[in-house]
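With one protein chain withheld, the remaining protein chains of the complex are depicted in position.
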Amino acid sequence: MSIITRAIKYIFIGFCLLWVLIPVAWIVCLAFKPYPEWRVAYFLPKDPTLSNFVILFEPKQIIGMMGATAIVDPVTRPFINSIIVVGFSTIIAVFAGFFTAYGASRYNTPGPFSLFFTLLTRMLPPATFVTPIMVYYSNLKLLDTHLGLILLYAAVTVTYGIWILKGFIDNVPREWEEAALLEGATHSQVIFKVTLPLVKSGLVVAGLFIFLLNWAELLFALVLTNVNAVTLPVHISKYVGAVGQLYGPQAALGIISSLIPLIIGYIIQKHLVAAFTFGMVR
Amino acid sequence: MAEVKLEVKNLTKRFGELVAVDNVSFEVREGEFFSLLGPSGCGKTTTLRCIAGLEIPDEGKIFIKGRDVTMLPPQQRGISLVFQEFAVFPHMSVYDNLAFGLKIRGLPKDEIRRKVLTIAESLHLTDYLGVKAGKLGLSEQQRTALGRSIAVEPEVLLLDEPLTLVDAKVKESMRRELRRLQKELNITILYVTHDQLEAMMMSDRIAVMNAGRILQVGSPMEIYENPKNVFVAKFIGSPTINIVEAKLEKEDDMLKIVLNDVKLDIEKKLPKEIGEKYAGKNILIGIRPEDLLIFKEKSSPYDIKCSVDMVELTGNKMELHLKLGEMSIRALSTIRFDIEESSEIYLRIHPEKTCIFDRETEERIA
Partner (left out) sequence: MTYLEIKNISKKYGEKIALKNISIDVSRGEIFAIAGPPGAGKTSLLKIIAGLIPPDEGSIYLEGKDITNIPPSAREVGMFFEIPPVYPDRTGFENIAFPLRLQKLPEDEIRRKVYEVADMLGIRHLLNRTPRTYSGGEYQRVALARVLVRSPKLLLLDEPLRNLDAKIQEMMRSWFKKLQRELGITVIYATHDPFEGMAISDRMAVLLNGVIKQLGKPFEVYFNPKTLDVAEYVSIPAINVFEGSIDLTDDTLIIKIDDIDISKKVREKPSFLIKKKVLVGIRPEDVIVSKDPKAGKIKGKISLIQIFGSDILLTIDVHGTIIRAIAKKGLVMQEGEQIYLGFNEEHIYLFDLETKNAIYV
């Protein structure tokens, strides 16, 4: 490879990296800039402050453009709501996904029960069924509840759980389950004591993937929540648009809401590596 | 003298702490069937992958037909690689499979046709040319995969343990077929295997490897009859060679090996200086099971008494597991009914057929 080709490759890669990283860097810096510096053209704040973060935790009135006002609550409630809703729905989606994937992997299910149809939930744009769901929830008194969101998130993302876990389950040799039967295990013991532990990495990967999807989910949360079950993305949306002047706190909010997925990802990286090496059979 | 198609010089490849390939050098001539033989993990596959361009070595160089290809990507090296899984394109016909590489190279249609038909005939695939490869039996699929690799006329054809997953009967016929084909088309082959029977059967020359190093290179007969050390002696030959410890004694100015009260005359075998150096010391003797003679009764002073531990029938031969005191010895004999488990027999070793190794270094001394 000539020097020129190599130079072009590196320049291109560098450009892509900058394209992705510059906005992130900007937001991180912006979060620590005091009010006077919100609209400046340089990166690093000259007078770094934590005030943007502090503001997030106080209830306040925000005056937007053309005199519109909005009352924004502290970020603590939405933050906790997000953790609860996304946490539980992820766990449900992963385990429902596991059992469905197990059935799909070990048994032949043709026709209307085939695996293909689990994809249907993902083929329709969510906007098409948000209104019917709203009506159902209204009747079922699930509007603005944690349970309502948990069930919906789980139902929508279980598809990913199924698809990710099926690959992992396929990799566990069927003979190992048969051997366990001979070793005295019942069918349910086989699933829980043999297969499940062996796809630990898969559970982690599916869990992280589903978690990230749900963590950033806006549409359903916006429509189906009001006060009690407001999630972080909804909360963030209140800072945008009419109240677009509060750049500092918005940036701080962005950082806070990215924090959880980052931490989780860091903790489980060992499992992610294991998942991608599939070191199962010798 | 045939030209050198492949030259590997001081090849070294490390994975972290592990030295997978340690200063490996060898060359393969045109039309030669050359095997890298060794146990799993000895570095033979890594060496092959460096030659194929799938790994970049840490040190050393690789030359194909005189050209330095060490840093080139696989497509530019003039090699073809066949894996264990014998990959074919299942949705394409056999013809298209064979023509694949040629089409990519942009050869004219009639030339492609000519080459494909020639190869199909050598591989007995002419009747299958129109069939979708996915519908073929295993044997035909393997031949198609092989044909696809040969069609592009590589300088060197690399094969990575291609027969490992195949069952015993098919293995035997494929070993004959592959060798016949290789000779007929004068293909230069570098073959990796852990099965010494396979390497011996097909190769012109073999390089025995262990722990990243080449221990010996030679023709099958050379390696079989003149192993350089205990490892090579044990690795080649089935059943495995017997290695026993014995004492080299000087008696009445004659050098003898003492094995369980039996003295073997090896004066002729050992050069005087070596005999002097090892007199009175313990050495290792290697004797192949097929070179041991079995008798029901002692008929010469050289016969050693053993008990029969176990008998295994392998085709028209019997493998005898014998016990000589604490030592286990294997012998290969024709089928006889007078030998049963737990009986006693007498072994005769011909001194000329033994290999003698230094006990510490395990290198061959005679």
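Each chain carries a letter (A and B) given by its place in the written order, and its residues are counted from 1.
Basically, a contact is a pair of C-beta atoms (placed from the backbone, for glycine too) under 8 Å apart; a residue touches a chain by one contact, two chains touch by 3 or more.
What you are looking at is a predicted structure, and each value in this text was computed from that prediction instead of being measured.
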Contact residue for the chain not shown (choose from B:Arg77, B:Arg205 or B:His321): B:His321
Could you tell which one of B:Pro220, B:Gly275 or B:Pro351 touches the chain left off the display? B:Pro220
Residue in contact with the excluded chain [from B:Arg180, B:Lys296 or B:His350]: B:Arg180
Even though one chain is hidden, which residues of chain A still touch it in the full complex? 173, 175-176, 178-186, 189, 193-194, 197-198, 279-282
Footprint left on chain B by the chain that the document does not show: 39-40, 167-169, 172-173, 175-176, 179-180, 183, 194-198, 200-202, 220-221, 224, 235, 237-240, 288, 290, 309-310, 312-316, 319, 321, 332, 335
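What we mean here is this: only the chains that are shown with their structure count from here on.
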Chain A to chain B: how many Å between their CA centres? 55
